[in-house]
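The complex is shown incomplete by one protein chain, all other protein chains being positioned as in the whole.
Per-chain residue numbering starts at 1, and chain names A, B and C are given in the order in which the chains are listed.
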């Protein structure tokens, strides 16, 4: 009993700062108590854990994330051309690792399943001594792993996760997200939709029937209805339905003139392809051109939909055609190493790794509470999204959001999206308490 | 005394098994598998497969829906944590009971059919459970994200006994012993040993013999005066309880329950574990479970850097060739290795890994001259 | 009314794919007694025949243009498909028709794959337990899909229908409904007709050829046919090849509807087993009718009017129907007694 409470009390920031720490064999760390923290690096290296989908539907995104992580590690350790470290506004990192320690990494396969992702993260924490876990390509997995990292006492730097819940109702002190969310997508898209389609529209939603889909649907509805749009129907589709024809044909005669596809990944590719196949893009309803909207775009997935994305609006966290110095530096260094441009998943993962390393350097420790404090309220620039802030209240990055459109005349197979609007950060900001949830205290693990 | 009468061989097997489980962290350390989470998974999936084997290995009824009971157990356990107490005992008790009840319901309907029709019925029920848990049942299951603990959960019993977890998220603890890490493994390990003991009793009991007889010739069982339905249903419920218990333990060591635990691939996994290890043998399923979990967690973690390290002794060009060749089979290619392994095992060792061990054993005993004796050992002792 | 007609069309379309996969599955089961968990993988391989044909046709001549640079500083590559370089507009047309063209390639390729699978692996499992067959073919399915993934990646690869078939056809007019109410994508109508033709061809082949007669006799009573001195094994090898062709064609033609990825076979596997069992193991007509039946019912269950009453029904409809049918008709719609019950 008493042991348990001391253990938990040990999390408090004040004691944690004392942190000389005892060297403990990993075998006993989880139950032992000390002023140190879990997996405190003792040697000349510090281990990052990259937890990405290597099998399953998002394996390609996972592979791209892993490439970005490897690049980030190179840059942090002073190899390669330094990439975005050269444009990053914080100059704490010297290209000699972090806190004098060289960064090494371990990898794991999330399989895009919560259980597998947690098992893999646990392995990296328990066996490989990872000090931080990062990665992932879906919100369910991100929230599951974030919860695990909170329990275990390491920092979690979320990869591609778009649901509000990650930094909303399921937020955790040890978790940080650079990627944007459905709320921001809605806020950023709405003005562009108004400019292009007017304020007298009837929308029909097809929504992937799970939490992210609902979150997306809610945000888009909220912002488009504020424009004066009506919502004809919001239909839930099973995850991985494959053929969506039975959901698309009712759209034809529903009187709706906009179809919103709250789908991601393969569902997005299939529903969009099929919606175009059913002639929706060329249709006229209520005297207006029928429009399709894909609120969350991923360039990798857009490639899968081929020609069908042409002219279709959506939002994205980052795109390689951006012309700011940070983006250019990143695209150059990624393109030279791998021969093709990075995806937004790669970008957010690279940024997260850099941001984490930088925070550790500035804090002078790897202790989660110390690193967290360095990240909270941190304002930076030069990572491709303009001036950005890690908001202290919910550990969410606030930055400009890109509204993109499927390109009419792509010059290469990577060139499928064009940026039509960079919605400024002020427009997508929302009060921290709006989405509920509780950060709770940091957990340093030991 | 008669209650616990066991053959000498069985006592020896049981003791060896217990020692192996309890010294798992040391034995498995050299293989890189001696860390708590994987050890917990070995124990938990060992229980799952042991239970599945009581149905499939003994009666021959191939269920493709056992993951539903595992998921049921997990949800029940997390709800028990939320509503009653963070102590694992009520959680696993309720998980086992709910797993059993759910199995009774599905078994009662599915066992009206046999063969592949039975398999498809169980598959259909499990897929319905999964699809609903993922979507419309989200208020109960928290859908895709998975059911998680909350600081604000009531935890009636804990409150009654004055346990206060303060501002942090509670984790499951056995009267003060945190159920993560090694204590969590030992908790699961001891449950596994108990489950193994029970499975062993069932295997050696008249009930177990009747189940094997049903697999052998259901017709004859009927004309011999046995009502086979209650037997198969009992086996189904017992294996459902094992699955529920395993699901409960998953929640104990890691308080989160996701719908994907109920997906058909998860049901398929336990089938593969059982067949891989050796269906109908006592030890096989546990070994099969260990093998698959080992692959999933260790092989998937190999990346180029690690491979370069392994082939460090080779000249550089050769090193690169070896790394790219083996890279196909590990890391993101671990599925390929698993698929190939299934094929090799089924082609060359139809009885699973256990048959492999037995063959090696026979080979060794033959070499040392004690062969004829061993070969005559009646299979009836199994 | 129009909505219902549209849903029937949707169902027939989906049902066409289900029926084709289930047909092959049940032929293999009926003749060889093998539960083939790699059948979904055959469907996937068929789809990737189309992908490969397109990839080969669009092999590009790469010319580096040193005057233009990519975003990462290397010279921009100007890529032109060789077929266009060599054949000009005609080449572009061939490329446009890559999916139909791929059928011609898919037939011999799938036949070879099927024969190789039967001779190299499956034939050793005729006498083994169904559980063993399931495990070995499942292992094969994983191996096949991982190979495809290593080659083509995990993301879907778009396979557009030929320009001429990517428009809409006013189906309503054909059945006497006002113009513009029931319009349907041309390719989907083609797919339905195609599946009907393939099903018809398989039935005709089994019905009217001597080969087919022997196979049907073998399905009914393998031992007796074996006793007649007919080399049933060689014929069954070809049967396996035919089943592979049927699955492969279903996959290749389906690619414009569903962008293929390495995992699509697994997604269809469970479904097609449900279809086969609902139809009755080993029954050809059962498999086909169950395929269309489930396709149509799935479409109806997805209608808003239905979902409003029974939320989530579209998630479980297939399985629910399977349960009901198996409880009412123990051996599926048209199953024979004693098949696969032990």
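The rule we apply is simple: contacts are C-beta pairs under 8 Å (C-beta built on N, C-alpha and C of every residue); 3 or more make two chains touch, one makes a residue touch a chain.
We take it that contacts and distances are computed from a predicted model.
Colleague: For the chain that is missing from this picture, which UniProt protein name fits: "Sodium:proton antiporter", "Fe-S oxidoreductase", "Heme exporter protein B" or "ABC transporter ATP-binding protein"?
Modeller: "ABC transporter ATP-binding protein"
Colleague: Check the whole complex and report which displayed chains the hidden chain contacts.
Modeller: Per the contact definition above, the missing chain touches B.
Colleague: Where the complex has a chain not shown, which of B:30, B:162 or B:206 is the residue touching it?
Modeller: Checking the options B:30, B:162 or B:206, the one contacting the hidden chain is B:206.
Colleague: Would you indicate which residue among B:7, B:29 or B:164 is in contact with the undisplayed chain?
Modeller: Touching the chain that is not displayed is residue B:7.
Colleague: Can you say which of B:174, B:226 or B:311 touches the chain missing from this structure?
Modeller: Only one of B:174, B:226 or B:311 touches the chain omitted from view, namely B:226.
Colleague: Please give every residue of chain B in contact with the chain that is not shown.
Modeller: Chain B touches the chain not shown through residues 2-3, 5-7, 201-202, 204-210, 212-213, 215-217, 219-228, 230-231, 234, 238, 378-380.
FYI, only the chains that are shown with their structure count from here on.
Colleague: Where the contacts of chain A and chain C overlap, which chains show up?
Modeller: Chains in contact with chain A as well as chain C: B.
Colleague: Enumerate the residues of chain B that touch no fewer than two other chains.
Modeller: Each of 131, 134-136, 335 in chain B touches at least two other chains.
Colleague: Multi-chain contacts in chain A: which residues touch at least two other chains?
Modeller: Those would be 59, 63, 209, 236, 238.
Colleague: Under the touch definition given earlier, write down the residues of chain C that touch chain A in their complex.
Modeller: Contact set of chain C toward chain A: 2-3, 6-7, 9-11, 13-14, 17, 70-74, 77, 79, 149, 153-158, 160-161, 166-168, 181, 183-185, 187-188, 256-259, 261, 263-264, 267, 298-299, 302-304, 307, 312, 314-315.
Colleague: Tell me, which parts of chain A touch chain B in their complex?
Modeller: For chain A paired with chain B, touching residues are 1, 3-4, 7-8, 11, 26-31, 54-55, 59, 62-63, 66, 104-109, 113-116, 118-120, 122-124, 126-127, 138-140, 143-144, 147-148, 150-152, 165, 170, 209-212, 236, 238-239, 438, 440-441, 443.
Colleague: List the residues on chain B that touch chain C in their complex, please.
Modeller: Of all residues in chain B, those touching chain C are 56, 60, 62, 109, 112-117, 120-121, 123-125, 127-128, 131-132, 134-136, 218, 264, 268, 271-272, 275-276, 279, 328, 333, 335-336, 338-343, 345-347, 350.
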